[in-house]
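Report on one structure; see the data block that follows.
With one protein chain withheld, the remaining protein chains of the complex are depicted in position.
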Amino acid sequence: MKKPEMKKLLESIAVPVLAVLIALLISGFIILAIGKNPIKAYGVLLHGAFGSKQAIIDTLIKTTPLILTGLAVGFGFRAGVFNIGAEGQMAMGALMAATFASNFGGLPPAVAIPLTMLIGMGAGAGWAAIAGFLKAKTGAHEVVTTIMLNWITTYVASFMVTGPLATGSGTPKSPEIAQSAQLPILMRVGAMELSAGILISIAAAVFMYVFLNKTTTGYEIKAVGFNPYAAEYGGISVAKNVVLAMAISGALAGLAGVTELMGVHHRFLGELSGGKGFDGISIALIGQNNPIGIIFAALLIGALRTGSNEMQFMGVSKYIVIIVQGIVIFLVAADRIVKAIYARKKVKA
Amino acid sequence: MDELRKDSRHSKLGGHDDHSEYAVEMIEITKRFPGVLANDRVTLRIKKGEIHAIVGENGAGKSTLMNQLYGLYHPDSGEIRIFGQKKVFTGPRDAIKAGIGMVHQHFMLVNTLTVAENVVLGNEPVKGVNFDLRKARQEVKELSEKYGLYVDVDAKIEDIPVGMQQRVEIIKTLYRGANIIILDEPTAVLTPQEVEELFEIMRNLQKSGKTILFISHKLNEVMEISDRITVMRGGRVTAELITKETNEREIARAMVGRDVVLKLDKAPHTPKEIVFEVKDLWVKDNRHLDAVKGVSFQVRKGEIVGIAGVAGNGQTELVEAITGLRKAEKGQVLFEGIDVTNKHPRVLREMGMTHIAEDRLKHALIRQFPAYYNVILGRHYKRPFANGAFLNHQEIKRYTAELMEEFDVRPRIIEHLGGNFSGGNQQKLVVGREIKAGPKFMVVAQPTRGLDVGAIEFIHRQILRMREQDVGILLISMELEEIFSLSDRILVMYEGQIMGEVRPEETTVEEVGLMMAGKRLEEIRGGKR
């Protein structure tokens, strides 16, 4: 890479990297405030995420859906829409797929797997398209509508697993999906099984990159995201592209849900989405809405999630990860704060 | 040249100690913005009670200078004296306290509040803890009567006409005790008749002892109303003139630095068949009121039809309706005989129409896209820019380089972001794109707004070149000079209707001005006998 390009790259990652560091610093103080040692806590976190082969696999398993929800939200941002609904779309995708996939016993994996994926992506896309359509037709803000849809999904899912799909006893859950619809295992370490879902996630990232940068539809979506008036003037249909962008975003979120279904849980349960859709927001922002950045950001949040499980044993709640994400999102949204700090450091250096 | 030097010497002579002759002195003012020296040691002296014009083309530094006088900007160096006293303004409040009032080019009015509320905002009369609306209304009414500035105190700003809005702005300054009133390009939004009314108001204010600064680039107006003139160019003062002793040519030379061609040569050209037609078109504005009321006209290949009119008479809505950006409620739009009413911009572009938009940053350009993406906007999905679903970046970049060369867009960097080009170069990019698309019909709206003379000349030549290549052109402009010099036929729009159609060689500015103010052509010509 040439020198000016290198400089530009460094500048573009300065904001998110600094934001994460500052967030970890502030969170360290919060840990201190409840009487725990932050350095020890972060040490435990690192160990929990990367300290053993099993830990690394666990981190990768957690990262898989996060890449997809990050792509979902990031894709939306490129189109000028804020898809907070990734959480509900993920759950909806998993729910719909689970409903059908328990009956796919008779089909060979080569058919069952893609079919299940399609159902999941379609459900996510459809759910998101509702918000997209309302935005395009009525101007309804997608933040409000998608959050409302998230809440509706929670109730609908709860209804389904206590009613039509109810199985067994204990935690409400759906029946297990057919063996042929389950993703093959790539690696097994102890109790941890890394499914092919990770490959699907990376493929999706590649798809997003190619789609946005090389195709005419990608051009149109970006144009609409930057300046809908100019896009319209240039003959681009804003309404069509807003709905399309939400649908693709929803499909990615739905894919996150369905890979969790097919690769990890093999049935639908309440905790399947468990905040991963919201994680997608900070991942997209840290990754600057760029597929490669998103992969790294997803790995970071995945590591935090895995490591924080260990931290609980020393009395530091898992919620610290949400606090870290909140601070990061704040700093990236008000990025001038970080840029001012970065400029001051440059002057000092 | 000698005359200019004589006057410059005169204003530096004569009692440096006796400042009471001057209402305003701005001495050696320098102001820098990133990348541009807006004011370079500018010295300006305004005598008490005079009407002083500050003249220069766009980008000469006039507005920057006046904004420092009003406390909106702070000078990097230099001194400001008001009635002989040195002043440092930390904000508009200080300037207002020193007796300075400013009427901005783009009105600073709150649309949803009433006239009275707008006038008193920031200096509201109170009754205990409450805002005393009654007193506010009374005080505004008194000022209105005293200075002959008719306004409706209870009307909301969004409901009153532009001329009244301007009077509200003037009353705002008088309410705060202004003795020095700055008017920044006040005639841009007025008809020739309203301009006369404004001049009458200015003379009245002068009689009441007020000092008036009048910023303009319209030389005929400056000659009519001012006592003295300061000319600026490139951030510097290039002349100080006494109006009675100078003329338009001299001012223009000081403004531009060379002899200006006041009118381009337009060769005669025979128009061909009709390419575009509008029949009884009705369009609503953003507030659901009728903005275009039954407009009809035709444009032929190889002719330029100019639509003149003061801003806000429906031109924007008309252009948006015929380019597919706004719904037409009634009527028809026909392209080569085919009904294209309310079709999407893509359909219109496919048929051969292009559009140089009035608001380039809103419509024509995407700031965050590099030049090579902006240049294909509108044809991005067609060959050679795309093969099926994929873009052909190599071809796109090659085409962009070619266009930037042909239309002299600077800097010649295809990766340069749209928003980083200067206004003139942005416009050249847009003009280049729309022309190179090879249209049959072009809608050209306010093509030279905010540009310097060099860019204006360039774009006018391009438009005339299109005419010679038998492209039909609809030109919408608020600059009468531009309309007169380019159009083959002129239509005048007032309150959504066409008041008349004339040929530039068969009419006068007065006649067009009357139409812009609401008189139909038949009335004007019928009456004159």
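Letters A and B name the chains as they come in the text, with residue numbers starting at 1 for each one.
Definition applied: a contact is a pair of C-beta atoms (placed from the backbone, for glycine too) under 8 Å apart; a residue touches a chain by one contact, two chains touch by 3 or more.
Following the convention adopted for this analysis, contacts and distances are computed from a predicted model.
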Exercise. Given the options "ABC transporter ATP-binding protein", "Fimbrial assembly protein", "ABC-type transport system, permease component" or "Mannosyltransferase related to Gpi18", which would UniProt use as the protein name of the unshown chain?
Worked result: "ABC-type transport system, permease component"
Problem set entry | Option from A:60, A:96 or A:285 whose C-beta touches the chain left out | A:285
For this session: From the listed residues B:92, B:271 or B:324, report the one that touches the chain absent from this view.
Result: B:92
Problem set entry | Those residues of chain B which, in the complete complex, touch the missing chain | 70, 72-74, 91-93, 96, 102, 104, 107-113, 117-118, 121-124, 126, 129-131, 172
Problem set entry | On chain A, residues whose C-beta touches the chain left out of the figure | 30, 34-35, 82, 84, 134, 137-141, 143-145, 147-149, 151-152, 155-156, 158-159, 162-163, 278, 281-282, 285, 315, 317, 319-327, 329-330, 332-337
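Just so we're on the same page, only the chains that are shown with their structure count from here on.
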Exercise. How many angstrom between the C-alpha centroids of chain B and chain A?
Worked result: 48
Seminar exercise, completed: Listed in rising order, chain B residues that touch chain A in their complex are 323, 325, 344-346, 348-350, 355, 357, 362-369, 373, 377-378, 380-381, 386, 389-391
Problem set entry | Complex contacts: residues of chain A adjacent to chain B | 214-217, 219-220, 222-223, 226-227, 229-237
